[in-house]
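Handing you this structure, nothing more for now.
Entry: subunit A
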Amino acid sequence: MPDLSGYWLGAVMENSRPLSLDRRNFVVGATALASALAAPSILRAQTRELVVGAASSQKSWSEEIMIPAFEKKHNVKVIFEGTRSLVNLEKMQKNKDKQYLSVVQMDDPVMITAVAEGLLDPITTARVPNAALLKPNLTHMDGMWVNYLQPWVGIAYNTAKVTTPPGSWAEVFDQKFKSRVILPSLQNTEGVLALFIASYLKTGKPMSEAQKDIDSAFAKLVEMKPNVLMSYTQEAQAYNLLEQGEAYLVAGAISSVAMARKSRGAPVELAAPKEGTFSMPSGIALVKGGPQPELAAAYIDMLISAELQSKISAATFALPVNKTVAAPAGLENLIIHPVDWANVSKNRASWVARWDRELSL
Partner candidate 1 sequence: MQNSVLEVAGAEKAFGSTTVLSGVDLAVENGEFISLLGPSGCGKTTLLRIVAGLLSADRGTVKLSGADITGLPTHMRGVGVVFQNYALFPHLTVAQNVAFGLKAQQISAGDIRATVAKYLDLVQLTSMADRPIRGLSGGQQQRVAVARALAVSPKLLLLDEPFSALDRKLRELMQIELKRILREVGITTVLVTHDQEEALVMSDRIAVMNKGAIEQFAAPGLIYQKPASRFVLDFVGHSTRIAGTTAKTTDGLLAIETAFGTLHAQSGYIPGSPVTVAIRPERISMSMAQETPPSVNVLSARLTDIIFQGSKYHLLFENQGDSHLLVEAGRIPEGMAVGANVHLHWSLEDTLVFPGAQE
Partner candidate 2 sequence: MSDRTPDRVALLALPALVYMVIVFAIPVMVLIGRSFFGPSGLSVTPYIDFLSDGFNWRVIFNTLRTAALTTLVCLVIGYPTALALSWSKGFVQAIMLVAIILPLSVGVIVKAFAWQIVLRRDGIVASLLMATGVWDEPKLLLFTETGLVLGAANIFLPFMILPIYSVLKLIDPSLQHAAATLGAPPVYRFFRLSLPLAASGIISGCSIVFSLATSMYVIPSLLIGDRYQTLPTLTARAFLLMRNERLGSTTATILLFLTIAIVMLTAWLVRRREVQT
């Protein structure tokens, strides 16, 4: 059994693209890293700036909605260093004595590592008043990080091939979808969530319990094997197959990804199953010892405010984290079950190994 260092945790938990280091991300990440290792403070100190160690997958709404609003209100320049969770963690580790990041966006499992290494400051209602309005289960480890959005995992389907939206996860196992279903690989985070759903369907236990019963999860997935066309690590490939009609369903589709394809005119729709679902990890935290601590707190406060949450959730079809904000139309009744990420981190490697064996061709 390989040891579970923080390194690989970070890599494993990356949002949906665990192995792809596309060029843009790489360049952004590399440049950021290079400037970080040079003398960041000299370069940064001249103007009022706030550096956000961000998730590159969240770039579009950040730059279109969040950052302009924040810059206007506080008269500050926000530097959006979009990269992967692991790189953000490394930036904080390397600059522990003189942080230049003020705010950091990382996947929840990486947050656990950052907390353990003492890199984060707690988010308190005193510093971030809107934190009081967060829905339950979205404040983690006594406020060390919070979730800023709830992108959820549903069933994406080809509207030309599937006329009745699948209302239940159980439909994914229906014979009529023989070799027409795409699952996320367990190497992808949404694959873990699909595993939990399988367990729920097998056992009928509540989702919070079901995610501890991985034996049942695999038993259910093995039953499903005839339906599985492939399991993807590259989401572009999965959606290509779905849009071409070779696949009818992607079970375990991330809302933001599916909706982005739909908005570009692809014959794709996302169904929210009645049993409820899980949300993708999406944490934000204050960097301990980072510059501009007040601005950093204000950034998070604005992000989870009712005004921004309603705009962003409408734009991304994700659920808002602020309980005063209504869910986007059609998602009013969607239940999001909490995920025990610590449990995931502990067992992920063995699950991946087991996936290879039990789902192999």
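Quick note on selection: all candidates are chains of the complex that A comes from, given by their letters.
The rule is short, and it goes like this: contacts are C-beta pairs under 8 Å (C-beta built on N, C-alpha and C of every residue); 3 or more make two chains touch, one makes a residue touch a chain; residues count from 1.
Model, not experiment: these values are computed from the prediction.
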For subunit A, as assembled in this complex, the candidate in touch from 1 or 2: 2
In the complex with candidate 2, residue positions of subunit A that touch it: 2-3, 5, 7-8, 11-12, 18-19, 179, 185-187, 228-234, 237, 240-241, 244-246, 349, 352, 355-357, 359-361
